[in-house]
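Removed: one protein chain of the complex. Kept in place: all other protein chains.
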């Protein structure tokens, strides 16, 4: 699929993001970074995403902020309205709740609300997700909230390649973009071309092709889905894995086409199941391809519970490879669910 | 359905809420109210919900707060942990974004996070919804965000009867409850018994019975659905209207049973469609009754756009009776949608 | 509820009159006669705008909620008279006056209030969202405190882009209790951003009286600025010249790269919080006392005394203002409603 763009060089997800930031800052002097501990801490951010940027671009453009999430997000928005292209960082997406008004009442609405002609070139990057024992207030996944807020674009890259290309697109976009990075992905490696490239929003990636079950996976779950696919392959079940990459805009066609082939849909994300984005994925697919469903769609998502600290409990709270394997088998075996007429 | 409890007295929704607050404050001295302009403004709140309570219970228990949403919500939470049963009010739910950390990182998680033994008897009341020309920052519906947050109960009464009974249940509940009132409902009237009664959470109300289409409607949309049902009845189409009343806990059985009868599902709320609660309603129904669906489920929800100020645009942005009528007909006529096999 | 009746300053324009001993208004302010007269004219225009807006609201021709500004005109005009067209302001829910003072077109403002396609927001925002980026107006705001972040952001941009622009951030006494003000005050201070925090204390939030809602120390309002090491000025918000001089101090400091300043103005809204406010929370006598300080006729008298205008001029300008606003209303009324098909236009661009 994306094979033609792949070359030899391999980077981590964090390095890919770092490269995107660096290149965009070199390209456009209006790009600035705002966030906590993005400059002097450890040479550039808790996960190294802003590594070396303070040294290269100076403290004017790489601003370590006080612990004032609402304030510096608002500052990013105002700066975007007044000619800069700020990239604001939340160290953990959980902290974005402190800036919810700035993000969802202000940034999301201002372009449309003022008639549609105002540019709001603001990127809000945040690290999210569970799996590292960071506990209930440092492990959430909030994409559903942002996707539910008209006026925001929402991006969730799952590979270094996508991370770089999508972040560049985000920075060049004239609309507010919420860019969600999963904490377990920073250390993952993958091919990333040296040359400048961008990835358009609204184009899903078919990460693996298969005939039996369509699996729409968000962010880190793409990797769980790949693991599950390997296991399932041994039993002759082919998973087709689709990574939407951006939730807003959302590429419903690619998913619908896949279901027309497989007749089965499995959706997975780490965020809690209830009112999560998986339900939206299913709903869109029903709207587009209802008659192709041979079995009720399934969700394999986070439990409706805060993310626990303990290893055992955390693992139980978030969707695992085995859960995906089990769900895929259930879809294929057509085990009756709920009120299925026998 | 709820006929047996109905007696002659009729109250407005605002009066019913006011009565619930008054009775619970009389019953339990630990119940206090916190919010902006709930005391001296107009004799008790912008919509009269807290009318007369300052006079009856004094300024210690009916606290007009400064404009400090995060601060007074936090204060409500702390007071709940330390022996009171606070009811915190947001004048508009849009302002709850300023207190998102207090609601979703703190209040929602604290009981579970501390092991499950802590009581958090906190009620968060908020007025929400569109239809009065209050514009983009005063017309939102945020139930999906709260329903997506584990640890919160979410209540959305659509009638004066439910408003009173559910608010009493909320105040007596030892968990944080987000209680969402629609601005267009305050002036609506309905029967409300004098005697003390509560309505259990997690029990949907079948507001109107019908054989052809199940319509799950939230809050104000219940009334739009009733209007639509009248129109449809003339054409021989029977709508069965279900008001879940509480989104968390959610009564999936009642909805599933209805679909087993009708084979068709229509879901309506004012909040934006994308990643709204309607998708969750559909998903639960698919899990429970996939094989009973004779047509793809439909959503009739808010457009994915901020709520406009102008009358014309606002009406276009939120779901209207005609939209429900049209959707119900489409369901019944079985017009092919998306990829339906012909 | 005991209600305090707030006593206005004893004499209208007392501070300006004191400063005028031995000098003229032109010398005192460094403003040309035209600019000085313009202050009167703009205040009169704003007053007419608000009166008409209130009347239209009462007649059911404006929907939602409308917050008018009668009584506070000296603040909006005094402050914006320190600014160039390129400078920025952020405004509030009570924003008509701020944007008109900064040069917004009254026709498009009125059209917005009436929800028309020709309004500043194409009818999408209404009263609380008027903006005009071409004039540095970064928007009124429906969220109390909602513009404060934007204000330090535009100041940050000006600082980095070195374009010399200053941002004035308007907000009310009620907004003094929003946490974001604390955050952005600190940010603006540590980064020495070119902005002026302009508080309009009209003594009430909606019903919340400043005495009960606002904790202050021995330095009063100024203490809220001093906490961040920021200089603060207090002005008579019923005196357009006093506001002008106070805000100018801040603007000059900002342009000189010396960072932010707080300006606290004490003023009064003659009418309710919004049109239709039951006004249960304040004494009926209080507005009467303050009306004697009405910034418009009092400033008019001063202009006459200073030989800058005649009584007839004032009457003419009042008349002109009402003609302009009547035209604005006609413009709005003859403008089309936005069409349903435009609903989704420009959500992203």
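Letters are used for the chains, namely A, B and C, taken in the order the chains are written, and counting of residues starts over at 1 for each.
To be clear about the criterion, contacts are C-beta pairs under 8 Å (C-beta built on N, C-alpha and C of every residue); 3 or more make two chains touch, one makes a residue touch a chain.
Computed from a predicted structure; not experimentally measured.
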Option from C:18, C:55 or C:215 whose C-beta touches the chain left out: C:215
Full-complex contact with the absent chain, from B:44, B:66, B:263 or B:319: B:66
Contacting the left-out chain in the complete assembly, out of B:35, B:150 or B:244: B:150
Contact residue for the chain not shown (choose from B:18, B:137 or B:175): B:175
Positions on chain C contacted by the hidden chain, ascending: 177-183, 185-186, 189-190, 212-219, 223-230
Contact set of chain B toward the excluded chain (per top definition): 32, 60-61, 63, 65-66, 68, 70-84, 86, 101-102, 105-106, 110-119, 150-151, 153, 174-175
Positions on chain A where the hidden chain makes contact: 36-37, 39-43, 46, 54, 59, 64-68, 70-71, 94-95, 98, 132-138, 303-306, 308-313, 315-317
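In this text, only the chains that are shown with their structure count from here on.
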Maximum centroid distance from chain A, chain identifier (CA atoms): C
Central chain of the complex, centres being mean CA coordinates: B
Gap in Å, rounded to a whole number, between the CA centres of chain C and chain B: 38
Numbers and ranges of chain C residues touching at least 2 other chains: 121, 124-125, 129, 141-143, 146, 179, 347
Junction residues of chain A, two or more chains touched: 70, 101, 105, 112-113, 150-151
